[in-house]
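Every protein chain except one is present and positioned as in the full complex.
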Amino acid sequence: MKRRLTGPRGLVGFLATAALAFAACGGAVTTTAPAVSAPAASAPAASAPAGEPKLEIFSWWTAGGEAEGLNAMFDVFKAQHSGVDIVNAAVAGGAGSNAKAVLATRLAGGDPPDAFQVHAGLEILTYSPDQYLQPLDDLYAAQGWDKVFPKDLLSLLKYNGHYWSVPVNIHRGNVLWYNKQIFADNGLTPPKTFDDFFKVADALKAKGITPYAFGNNGGWEDAFTFESVLLGSLGADGYKGLWTGATQWTDPRVAQALETYKKMATYANADHAALSWDGAAQLIVDGKAAMFIHGDWANGYFLSKGFAGYGWAPAPGTSGIFHVVSDAFALPKGAKDPQNAQAWLELAGSKAGQEAFNPKKGSICARTDCDQSLFGDYSKSAAADFASNALVPGTDAAANPKWITAYKDVVALFVSKGDVAAAQTALQQACVDAGVCK
Amino acid sequence: MRRPTRDRLVSLALLAPSVIVIAVFVYGFIAFSGYASLTRWDSLMPDFTFVGLRNYERLFAIPRFQIDLGNIVTFTGLFIPICLIVGFLLAVLLDQRVRGENLFRSIFLFPMAISAVVTGVAWRWMLDPGTAGGAHGVNALLDGAGLGFLKNGWYTDPAIGIKAVVIAAGWQMSGYAMAMYLAGLRSVPQELREAARIDGAGELGVYRHVVLPLLRPITLSAAIILGQIALNLFALVVSMTGPGPGFSTDVPALFMFETTFRASNFAQGAAIAMLMLVLVALLVVPYLIHTFRHEVRA
Partner (left out) sequence: MTAAVRTRSTIGSISVTRVLIYGALIVAAVFYLLPVYVLLVTGLKSFQEVSLARMWELPRGLGLESFVRAWAGDEAKGFTGLAGNFANSLLMAVPAALISAMLGSLNGYVFAKWRFPGSNALFTAFLIGLFIPYQSVLIPLVVTLQKMHLYGSIPGLIFVHVVYGIPITTLIFRNYYATVPGELIEAAKIDGASLLGIYRWILFPISVPAFVVTLIWQFTSIWNDFLFGVIVTSRPNVQPITVALNNLAGSFVVEWNVQMAGALIAALPTLLLYILLGRYFVRGLMAGSLKG
């Protein structure tokens, strides 16, 4: 009967916590004071490990080359800073979308990791940089990064006149991958424009070959591929203008891009809704489809399958343009180990760090001075393009999260419904809601 | 006469913590969400500027939300009757003095004991339609059984979408209706059935005229519980399909989660939550009032 004792004692505890909660809640409702206290002021969560310092690095690199690259960077870090225990707080799931939700709740909950992965650019807006993040201008100056990152990239990284993240790698989003065997057998060359693309596609279709591999069961692929089509239709400046208000989404070239995208879908494998991007890439490997427009992490996929029969070209109409998807690390306010977190960011931006990470991840360096002998053929050509092309941001880098979400939802719906006028109106509305378009 | 007064105080003191906790964490929080839905709070930084019903106006203009509402109505409209009918039929079968009744009952009911996430993972792969490379899962089974014409894209086909989720949800919850009905059938007095038979009613007639009317209250309360589960559908969709092609498997709870905790649009998320609350209230409040009246009379 001793167990009964736990009852009353528990009750007292409950009374206390409930009263506390009541006070907290009341305060938030009646005043305009922020309900989420500044992270610096809040104590670490109950679960935070006490004792020896641990450096917690948050990312969505949980598997394959990404995880290997991250581990390679951990090794370099441990060699430089012995005695620091690194906690790999990686969250798996769809291109980081799970991880981003987790991170937002952790920051809002006053439980930040020491450093976290973010897409370079305006994705930091997801995390209210003015409140939750440390500006990194001093670090950039001290490390001389403004000299080794391309100018276009530096301007993508700036928000409110400050740097908020350190890019560790570069991926290219606008790449056309093709099965060389199929192209050779049919005497075709990779299309340079969308007109060419449809000519090639018709030729392949006539031979009973699926012209275009597509997989969109992850939910994000629709909007991602559409960015390449937008680029082909509007060019670098027109595309960039979409995100700054210089180009309106009501522009006829947007309608044209939507029409093109809709037409492309008619050449795609019928089961695209059941496939993820790697499933679509597998169609190229198996020779079941001829062309695939996707980011260059597909290169890593082909290599991992021991497949060498693929060729690449810029997505139709986007030659001379490099659609940048860059992973970066940012430093939250209230990090438990700010010194080592800063050391981690230094490593992420350093030549040694990027040379350790990128060959494994299958990406190229954000710096332009990496040793190219470490990289494969595709990466070498991508690095050359990166140094010379016009760089444009992917959506994650170009817009705030509210806008990105609306944009992605509109395109995902368009892919399934195919209503060009409705999609264009909704895209413009999303821009207006974001306060960018009038 | 001091004792009853003291006992009265003790009884209230025992109840107090729970009352306070419920008042704050249920009613206070609902009020907070309701208020948040009327503000401009659209980033991690709270912004309690009052904007009236603007978030609701926006919400109803978003195609994804319109689709979600349609989906949840479709889902609920299929899920409740399917569970009730399957549950009722299984209960009637089990009520025929079958051998191994316990085993059968346990088999029909066990899915309720496992997590919706487990259900989602299992059915995600079973209803994976397969690709050009060959049929998968249930499709492969249909092929094998010579029923290839029944093959389809399941949740990857926008025309099916949420209806594929009904299969998994029905698998998980129909046993609940079965258990309710079985308990109901067992409580029908044998004399009533006998009396009906003596009056010349066939077995079907006994069910139609004697058993079914007596089961009406069970049908009502089971339908309410199932409806509440349907309207709050979340974990199963997250783990099984995600929003699906063209949001064909999306539901308000998932949209609320993504809006709030992914896009940090708290005010909009709160608005979705409040509309979910209204949907459930439309279903449950009349029922609770009904039950409460009975309680008082009892």
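Every chain is named by a letter (A and B) in the order it is written, and numbering of its residues begins at 1.
In this section, a residue touches a chain if its C-beta (ideal position, glycine included) is under 8 Å from a C-beta of that chain, and two chains touch if they have at least 3 such contacts.
All values derive from a computational prediction rather than experimental measurement.
The chain we do not see here touches A, B in the full complex. Among B:L38, B:C83, B:I160 or B:M180, only B:M180 touches the chain that is left out of the view.
When the omitted chain is restored, the residue from A:N88, A:Q131 or A:Q429 that touches it is A:N88. The missing chain lies against chain B, touching residues 3, 6-8, 10-12, 14-15, 17-19, 21-22, 25-30, 32-33, 36, 89-90, 93-94, 96-98, 104, 106-126, 128, 130, 133-137, 140-141, 144, 171, 175-176, 179-180, 183-184, 197, 202-203, 217-218, 221-222, 225, 228, 231-232, 234-235, 238-239, 252-253, 256-257, 260-261, 266, 269-270, 272-274, 276-277, 280, 284, 288, 291-292, 294-296.
Interface with the hidden chain, as seen from chain A, comprises residues 1, 4, 6-7, 10-11, 14, 17, 20-21, 24-25, 28, 35-37, 42-43, 45-47, 61-64, 66-68, 70-71, 88-94, 98, 101-103, 105-106, 108-111, 276, 278.
Here, only the chains that are shown with their structure count from here on.
For the pair chain A and chain B, the distance between C-alpha centroids works out to 35 Å. Within the complex formed with chain A, the chain B residues making contact are 14, 16-17, 20-21, 24-25, 28-29, 31-32, 35, 42-46, 48-49, 58, 62-64, 67, 128-133, 153, 156-158, 242-248, 257-259, 261-265.
Residues 11, 14-15, 18-19, 21-22, 25, 28-29, 32, 34-36, 94, 97, 100-101, 104-105, 107-108, 125-128, 130-132, 210, 216-219, 269, 271, 273-275, 279, 283, 286, 288, 401-402, 404-406, 409-410, 412-413, 415-417, 422, 426, 433 of chain A are the ones touching chain B in the complex.
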